[in-house]
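For this view, one protein chain was removed and the others were kept in their places.
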Amino acid sequence: MNAVFYILAALTLAGGLATVLLKQLVHCALAVTVAFAGLALLFLQLDAQFAGFAQILVYIGAVAILIVFAILLTRGSELPKDGVFSKTWFLGLVIAAAVFAVLGWAVLASVSAVPQQNAVPSVTVRDIGIALVGRYVLPLEIVALLLTAATIGAVIVAMHEKERPR
Amino acid sequence: MTVVENKAERAEGWNRPQVIEPDGEGELLEVAMGPHHPSTHGVFRMDVALDGERVVRLKPVFGYLHRNHEKIAEGASYLASMPYTDRLDYFCSLTNNWAYALAVEKLVGQVVPERAEYIRVILAELTRVQNHASSIGFLIQEMGASGTPLMYAFKEREKILDLFESLTGSRMMCNYMRFGGCRVDVSASWLDATRKVVAGLPAFVDEFEALLSSNEILMARCQGVGILRPELAINAGVSGPMLRGSGVNYDVRKVDHYGIYDRFKFRIPLGDHGDIYDRYMVRILEMRESIKIIEQALRDLPAGPIMDTRAKLRGFRPKPGEAYGRIEAPKGELGFYLISDGGLNPYRYRVRPPSLINLTILEDMCLGHNVADVVLIFGSVDIVLGEVDR
Amino acid sequence: MIATPEATNPFFVNLDQIFVFLSNWLVGFLPAVLRPVAGVVLGVVAIVCVFPGLFALTTVFERKGLGRIQNRIGPNRVGPYGLFQPVADGIKSLTKEDIVPLRANAVVHFLAPLVLVVTVFMGFAVLPMGRNMVLVDMDAGLLFFFAMGAATELSVFMAGWSSRNKYSLLGAMRAVAQMISYEVVLLLSSVAVVMITGSLSLPKIVAAQNQYTGVFPHWYIFTPWGLAGFLMYAIAATAETNRSPFDLPEGESELVAGYHTEYSGFKFALFFLGEYLAMFSISGLGTTLFLGGWSAPFSFLVWVPSWFWFFGKVMLSIFVFIWMRGTLPRLRQDQLMNFAWKFVLPFTLLNLLVTALWRFMGEGWARWMVCTVILVAAYVVMGRVEMRSEHFGRRSYRYAE
Amino acid sequence: MLGDGILKGMAETARNFFGSFVSDERLTTVEYPEQRIPTVEAARVFPFLVYDGANWEAGMRCVACQICEKECPPKCIYIEKSADKKPDFVGKQQFYPTRFDIDVSVCMSCQICVEVCPFEAIKMDTQFELATEDRFGGLLYDRKELSRSNEYYHSIHPTEAGEVDARLAEEKAKVEARAKAAAEAAAAKAAAAANPTQLAGGGS
Amino acid sequence: MTTPLAGYLLVAALLFAIGLGGALVRRNAILVLIGIELMLNAANLNLIAFWRFGPHPEALTGMMFAIFSIAVAAAEAAVGLGLVIAIYRHTNTAELDKIDRMKG
Amino acid sequence: MKTVEEIKAAIEAAVPGAGVEFVSNPSASAQHSLRIAPQSAVAVAKFLRDDADLAFDFLSNVTGVDWPDKEIAEKVKVMRWVTKTVDGPDGQKVDQPVEETVEETRKRIESGCLEVVYHLYSVGKKHGPLVLRMRTVNRTDQVDLPSLTPVWRSAELQEREVFDLYGVVFGGHPDLRRLLMWDGFKDHPMRRDYVEPDDFEYEPTPHDEVLKRAQERENREQRTEGPRDRGLAAG
Amino acid sequence: MAVDQNLKIELGKQGIFVTTIEELYNWGRRSSVWPMQFGLACCAIEMIATTMARYDLARFGAEVFRPSPRQADLMIVSGTVTKKMAPQVVRLYNQMAEPRYVIAMGACAISGGPFKQGYNVLKGIDRYIPVDVHIPGCPPRPEALIQAFMTLQKKIDGQPLTGEGRPRHLDAEAQGEFPVPEQGEHDLEPTSNKGVWPVPITIR
Partner (left out) sequence: MASSPYFSLAVLFLAAMGFGLAPLGMAWLWARMYSPPKPNAVKNAIYECGLESKGDAWMQFRSAYYLYGIIFLIFDVEAVFLLPFAVAFTGLGAAACGAMLVFVLLLVEGLAWAWAKGVLTWA
């Protein structure tokens, strides 16, 4: 626990909050990249270098772009005329607060029971690679299947049925 | 070639641009390209509606350089219009001069001495070479080649302009031809210099071709883009390299037998696809033919006077009547239509600008293409705004 | 390393390590607590000074080089040989009015150039610019580089979107589409190198190439898969940095100035800077991956300082960038995208297979033959397919008398 | 093969790049203002008024006939004719311009004024470095600013000026011859008229 | 706060709540998706934190889970946003309550 | 190519009631023309384009000509009674009405017209030009002519230009807007009676009209504002 | 200030600090004038020729033709400004960032030139926007454009940073917006911007 952690946590949470609260959708998308970046930095702080950089590559490099595309594709740049929050916003807020309360309680109550290891684990990318095609080969293939399915599904869903004959 | 007579096409509205329906996804983006736009060769504007990047509507807007050439000419003497013709197609002042002189000569029935005819041919073909080189340079510039082909074209153009300047006194606005001949005679040293420049031209065209013709990017961007069907080209009055790029064998030099073009051996290159690449290649090949013509003219140049002895500068009053004279200018058929009422000024003075009329089918060629192609198609028409808007 | 007499000569060793020594010497004046910090700061300062300086020089040399290609001289009046041209440009940009369009999104408009410059600078952290000259040697260095590269796309989008100008937005969308397409190629073509080296750490990749057979180095470009990978990498790098012939996002012939149409003053200069820095960093990475990084091209030249080779190679690739800019027209958006997805990407994937094959075939000439044949055949066939699917080829013309 | 056309083009530009260091043909820049492309004799930029002798006002060839003013296509010449007359180069009494303004900001350098001038008074200059910050003072030339000596004319268009001089000399000679003849005739007449009186006088 | 782990877990919990709140509160479907994305990321943070402070970091379980989770979340984002685009194409809006009304 | 007269005959044979008129051209070019009646113009044009012998498929040039209203002064001999003083039979002077022919100049305004001239060529047969002309009824309200754009596409922009500069309204033109002047412009500047807008402010070398305007303006300015220091005190 | 500016900068680099901030500012401005890619008519071709190999405007560091007015410093009005185009020209000038300069290249841009008799031709762009340098000629030779460019550089050099004579862009009070004329039914409205163009008076 040190200053860096607090800064990063604050950055992440601020990014998250800004995402939820900002009006302009593109601003939200940019704010969420800040949250992603903060998370990536937290990963780095947790000595998960590979995961941190992968987070930046995938989330900031690809998911954020995708979100931005989606916003532009749905005319999201314009500010909505009748408010950005749904009518049941209060209920949502209550649920979120409740969930946080439960989670926080669970964390505080249980975490001290978990044995903790404070030495820095020495994990190289090579270890990850070996694990990937070794122990985790089945999840790997499943992820491949999932990704392929997701490609096909997302493309089919998003593809515009071309009306003009080609 | 003979035009394919397709009767089905002669149905009502066959010569109108096709209507392109947007595919319903996304909205149309209406962009004005021009009047200040890097690729419009000056002050031209195209109001483009884009469906994605596909052009579904294109309306050219003219007149940003409408300088009232015709109105001024109707208030000025016949001679005073000559320097104004320089400023029509400011790349090719000499061919403009010639077209105007030809129209006036037709009107009054003047005969041009043989030597002057040869000089006119030499100058017109030099003009054609430099115009085609620069227009290709501009076309490739639009394709984004950082100006290198344009630089090479202008390097050669400067040599030709040097010739023009040492003969006529001005680089661009030559104001050289007169009704019934030319203003000053060529000197032996000028002819030598011309021979030298002309001798260097084939190497220049070779270099140009090596740089561009087989470039994959250029081929990919130019082939199959901006196709103009020959029937439509004729119906729309398209002329010059554009018409020949569509495969129509029509060259005013061969058809009208004006000047002394009958005496020279040259061929008319024709394209088969009518796309940008064909227009580009037709220009390259025409440059080669022009070089041949100049060489022949330089070889055969006779001695003699350069002005019709009956010609007069001041107080020039043609008999009432009218005449339409046209030549094959580098950009196409350039015509002048004059009506004389017997006065000092033409009663009606009309320029038939190839650039404007070649733009008639701009929309037809652009529809359905990418917005980046519009720029190229426009460049391949080879226009000069001075002539389009006059 | 083969020991040539010069290489063991302490003078040349010192010359090679001069910057390392200099840094150590300077740091030595400080108390021991501060030394590591100071060392880092020195390294960072070096990066922040050297590359912008190089950028300034490159702009002059680009303009002069383009000039030479075009048979003219280029800038030569501002300072000796025109060398102060960038200084003047800088002063001019600094003092130029800064325009933010009224309807633009001011905050994002302001942030976009900053994000670009920052992310591009970050990439330099992992580039080894000489022996022992790398700011950070990370286990996942290459991944870090690409992670930073991915963030530049966002800045381009921010610039284009916030300007609220049609050309800007179109240019930005084009740029992003183009960059994501070629980013994949960039990643996959470097994977081949990683497969052979077995490390994502860039200094290790260089060290793996810093060996010689006879006088010739073990650069990856001198293997079939390395050459193919390098070609694809070069294409992708050109596209990634928006350089000709892939400079559509700024293609002034239709989009005026692309995503930075509405930028003036120093913000525009920052974009300019960012683009050039991206060019340096991507050339630096290419150099590191395929051209042996800071290693000498011949074993008898190892006495020449390593940083000289690194910067020499980077500048050489910059020269090729300039050369291409002076020669090639630009592609169209659809052709560019098709080229990325239908030619470069499959070819790069194939190259990965070939790389695996290369390893499994073991030493010997057979793998040279097999890999070369596969790659050349694939290139020719795919080239044909590409030309056919894009409908272009040579033509002949007829004449009428 | 895909890419050979590109390589061919690259070779072409490389040839130009390296050629620019060795060959003048591939480095065509003329470093204006230190180097200049020699002005050709035929060059024309803006008109000037030729005067003979040392005094521009006395030697001005222009006789304010206003033909150029009328023929000038863009109408950039403005002339006011004098009330009195002065002798021209042959000594004939002629009008002269009290004002002769050319607005070079309008002039289109067409040379028609030169062609129509029957007095060889207006010619084309080759000076083109005329950029100025002053729109009105700098670009409206009055007759003093327009006048150049015949020597200057010779220096910029030697051949043409020589022809003009020859023509003028011929004309002058013709006029002089005519004048001489007229004078002789007059003298003879006078003599003839005088003689009788003389005779008469003598006779008386 | 006694252990560093608790800090990370709390941050993750907070982020999760923010994401959940965003998903529940906002009207725009894209933002709902972003909220879900945030929740997934919070879970990722938990995974990494547990891996780091857990008893067997060399087993890589948490790390690998996080990586797989990144992949899955990315795929989810792609499909989810694709759905939003598809819905937008039909209803011309990305606002959830309006989409509701359109159906009804 | 057939002569213009032959073409005229061919048209009349093919399009009954075409109303073709031969207009001779006295100048050296001898490009005689045919004036066609507007109502049958499209039919004639189609015939000219599609006839196998003529095949005028290439419309090169379209232009307008303005023939303003002419004031025609003619001398008319009029018979009328005049009171004249005649010497009466008785030597007295007597006023007496006498019939006498008097020459009188009468002025009448001959209504002008707008004329459109088409120059046709044949690409296939390589002949031309054939000059067609059409006239409007007058220059003010009856300025309609049929558009030949459906027959020859090249007329599209040129007819727009004629519309813009002369004010001929082409019926059947697909897109009849101003071509060269801006949309809000009101006049037709190529007409001979077009009055240019008064944008004169200053000209250093004025002539005739301009000089007059310069002096007028000068007087006005001096009256209202007095001389300015930036003025160019020439002369 | 006869001392060569480059020399001064060089001296400054060597530690001999003779360069005041004003000189540095002016040196920077004048050495990095980026023109806007903006061609109107005939003169545009000569402008392009100026940037080409033979004349090479790049030598002065001015070959960076920017297509966007935001990044350009210099507007070369190269050719006839018609009334249809004038509002666009003025708007573009307005959209340029300060400091900005205008060169009126050629007769048409200065005064309407040979086409000034036309109904659709603006009689000089300086009726709406302030022009720094005028080049007469139709069209001016490329060298003339370079000379005009050098004239502009000289003008920039002479501009003080503070005080009375400082240029318009440094003066908070000075006009920054130049009204864009409207296209009326017969003519532009207004026909000139009196703030920029006080009608000069001629006494004939």
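Each chain carries a letter (A, B, C, D, E, F and G) given by its place in the written order, and its residues are counted from 1.
The rule is short, and it goes like this: contacts are C-beta pairs under 8 Å (C-beta built on N, C-alpha and C of every residue); 3 or more make two chains touch, one makes a residue touch a chain.
As the structure is a computational prediction, the values presented were derived from the model and not from experiment.
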{"item": "Contact with the hidden chain (one of C:67, C:82 or C:113)", "value": "C:113"}
{"item": "Among C:56, C:108, C:143 or C:304, residue touching the chain not depicted", "value": "C:143"}
{"item": "Options C:87, C:200, C:322 or C:374, residue touching the unrepresented chain", "value": "C:200"}
{"item": "Option touching the unshown chain, where C:270, C:296 or C:354 are the choices", "value": "C:270"}
{"item": "Hidden partner chain, touching residue among C:62, C:89, C:240 or C:262", "value": "C:262"}
{"item": "Residue ranges of chain G at the interface with the undisplayed chain", "value": "25, 68-70, 88-89, 91-92, 94-95, 98-99, 161-162, 169-172, 176-177, 180"}
{"item": "Where the unshown chain meets chain C, residue by residue", "value": "36-37, 39-41, 43-45, 47-48, 52, 93-104, 113-114, 117-118, 121-122, 124-125, 135-138, 142-143, 146, 150, 161, 163-169, 173, 176-177, 180-181, 183-184, 187-188, 191-192, 194-200, 256, 261-262, 265-267, 269-270, 333-334, 337-338, 341-342, 345, 349, 352-353, 356, 359-360"}
{"item": "Chain not shown, touching residues in chain B", "value": "25-27, 29-37, 45, 52-54"}
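Keep this in mind: only the chains that are shown with their structure count from here on.
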{"item": "Chain hops separating chain D from chain C, counting only touching neighbours", "value": "1"}
{"item": "Between chain C and chain A, distance of the C-alpha-averaged centres to the nearest whole Å", "value": "30"}
{"item": "Euclidean distance of C-alpha centroids - chain E vs chain F, Å", "value": "78"}
{"item": "Shared-contact residues (touching 2 or more other chains) in chain B", "value": "25, 37-38, 63, 66, 68, 71, 83-84, 87, 147-148, 151-152, 155, 158, 173, 211, 214-219, 389"}
{"item": "Per-residue multi-chain contacts in chain D, two or more chains", "value": "2-3, 6, 9, 12-13, 16, 27-29, 31, 73, 75, 103, 105-106, 108-109, 136"}
{"item": "In the complex with chain D, residue positions of chain C that touch it", "value": "65, 68-73, 323-324, 326-328, 379-380, 382-384, 386-387"}
{"item": "Chain F-touching residues of chain D, taken from the complex the two chains share", "value": "69, 75-78, 99, 101-103, 105-106, 136-137, 140, 142"}
{"item": "Chain F-touching residues of chain G, taken from the complex the two chains share", "value": "83-84, 116, 119-120, 123, 127, 183-188, 191-192, 197-204"}
